[in-house]
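One structure, as structure tokens, below. Some questions next.
A protein chain is absent from this complex, but the other protein chains hold their places.
A and B are the chain letters, set down in written order, and residue numbers restart from 1 in every chain.
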Amino acid sequence: MELVVTIIYYCLVGFVSVLLIYNLIKTTEWQKEVLYIIVLIPFLLRLFMLK
Amino acid sequence: MDMTTYALIVLGVMVLFYAGAKLLKLSTEISMFIAAAAGCVAGGFGFSARHIAEGAMTYLDINLIFITATLFMNILKESGGVAFVVRGMFRRFRRQRAILLVLLTILLLIPGALTGAGSVTVLIAGGMVSTVLLGLGVPKVKTAAIVFIVAGLSAAAPPISLWAMMTAAGVNMPYVGFFWPLMLPCLVAGLLTMFILGWRGAPADLERALEELPVPPAGMNWLKIILPFVVFLGLIVVGRTWPHETVVTGLPLMFLCAALTSYVLSPQKMDLFQISQKTIEQLLPLLGTLTCVGILVQIMTLTGVRGLLAVTTVTLPVALVFATLFIILPVSEAVLMWGAAPVIGVPLILLFNTMGLNPIVALAGMSIIWPLGDALPPTAIIGRLTVDVTGYQGSYGQFLKACLIPAVIMMIIGTLMVVYSKQLGFLTGL
Partner (left out) sequence: MKASIRKLGFSIAGLVLLVVSGLSFYESRHLKEPVVLSDGVTQVMKLSKYFPDIEGTANDCNIYVLEGKEPGATLCILGGTHPEEPAGRLAAWLFAENGVMMKGRLIVVLSANRSATTVTRVGGAYPPDFIIPSPWGGQTFRLGDRWSNPLDQWPDPEVYIHYPSGQYLAYLDSRNLNRCWPGRPNGTLTEKTAYAFLEMIKKEKVDVVIDLHEAELQYPVISTIVTHEKGQELAAVVSMTLTDLEGFKMGLEFSPKNLHGLSHREIGDYSDAISLLFEAPEPFLDATRGKTTTDQLLTGKDEFVVKAGKHGLLFEKIDEKGWPIDVRVGRHTSAILQTMASWTEVHPERPLLCDNVPRYAEVIEKGIGKFLQDPAHGKPGRVLFE
């Protein structure tokens, strides 16, 4: 059961990563682009089980 | 070179780059990132990818709480639930001003209390509450001040108070026992604010105000609004009552369950992806702030700047610390936003702990003062957001002036809580 919850969390992190990338593609302001990338890094590090 | 000189140079470089970035009109988040990167280089560590990424990880779990809680609130708003509640309250109590003001205070406190973000309160309930207040004849500037102050208090209110959580984590203190020390002052200050600023005012056209409020979709009812909250609270109660018989869910999943319940019960169809995407867009400044604060704190720790600030703070005369809390905390919030908690809050709590004060009550007191900084430049994010959402078009200075009386009340309550934290220790229930 713990494993199921953990998998849900990884899915959640994956979903948020997709949303961040989607918004990164959509935005036209350079400062927001930079910020989306900074915010994305911890989500990807967790998603790829690096940190 | 001795450590003090070294840390002062690095701090100087960070301040310089932060100020320079702000002068170039860069956002606070990016300015913090630039200051951190400059500090890292100036400290002799180069552009350390490891430290920058590790710092960015600091608030990953808090960001997840943020995202899921705000998603829940947004679904509730999109489904017409918030409109239903505001309309229902207004229709029922429009001629009983005192009751209506109490209910509006509670309504404003809930979104921020659950998410930890005053901006969520402003976005979810600020607009509708201001419509009701204007309908009650409260001037626009005072309406904006009410929404801002109570939104700030909602962020400090339990269960999620990011200032308290981040500071507690920084001193290895359990985030336990904070409920009443945070709840009581937030309620008291919130109600005082609402009544001081909102009591007077000739009722305008009540019917017109009712017309201006958004109409909830057919099929919306109280059960559909309450049930998601029952799910959320139920998961907390179950987890606390049978902690060793149930699986660990964590706050993000609890909010997610509440959000999905609200989604399923909504009388009108919603595009979940679109709401989620809008939620991320809406939260970008906050997610960015937390991520960049994490990076900044990591670099400050790496280079000894955090140590310098900490040791300077803990060796200051205590009377001076008490007497200047009401300036230090809002100003640190205005510059660093939540970064104020790990950078300024941690050494202060260490000092109070060493003095034998109650760190929980003291930290709760500080958490009441911090949100005031959200109206001050250079950031002023929530202040500006409030002005936008409530449609106030006068000068920002007048808005700040309108906030003054409740702000002073919050400063007094917060400072007294710190000074008398030991005597108020019973509030923690520990």
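Here is the rule we use: a contact is a pair of C-beta atoms (placed from the backbone, for glycine too) under 8 Å apart; a residue touches a chain by one contact, two chains touch by 3 or more.
Note that the coordinates shown come from a computational prediction; the quantities given were computed from them, not determined experimentally.
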The omitted chain touches A, B
By the document's definition of touch, the residue of B:T303, B:S332, B:N358 or B:T390 touching the omitted chain is B:T303
Touch assignment to the omitted chain, from B:A169, B:L260 or B:L400, lands on B:A169
Missing-chain contacts on subunit B, rising order, are 2-4, 6-7, 43, 49-55, 57-58, 60-61, 168-176, 236, 239-240, 243-244, 248-254, 294, 297-299, 301-304, 306-308, 310-311, 314-315, 342, 346-347, 350, 354
The missing chain sits against subunit A at residues 2, 5-6, 9, 24-25, 28, 30, 33-34, 37-38, 40-41, 44-46, 48-51
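Here, only the chains that are shown with their structure count from here on.
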Note: subunit B sits from subunit A at a C-alpha centroid distance in Å of 23
Note: in the complex, subunit A contacts subunit B through residues 1-2, 4-5, 8-9, 12-13, 15-16, 19-20, 22-23, 31-32, 34-36, 38-39, 41-43, 45-46, 51
Per the touch rule, the subunit B residues reaching subunit A in their complex are 26-27, 29-30, 33, 53-54, 56-57, 60, 63-64, 67-68, 247-250, 252-253, 256, 276-277, 280-281, 284-285, 287-288, 291-292, 295
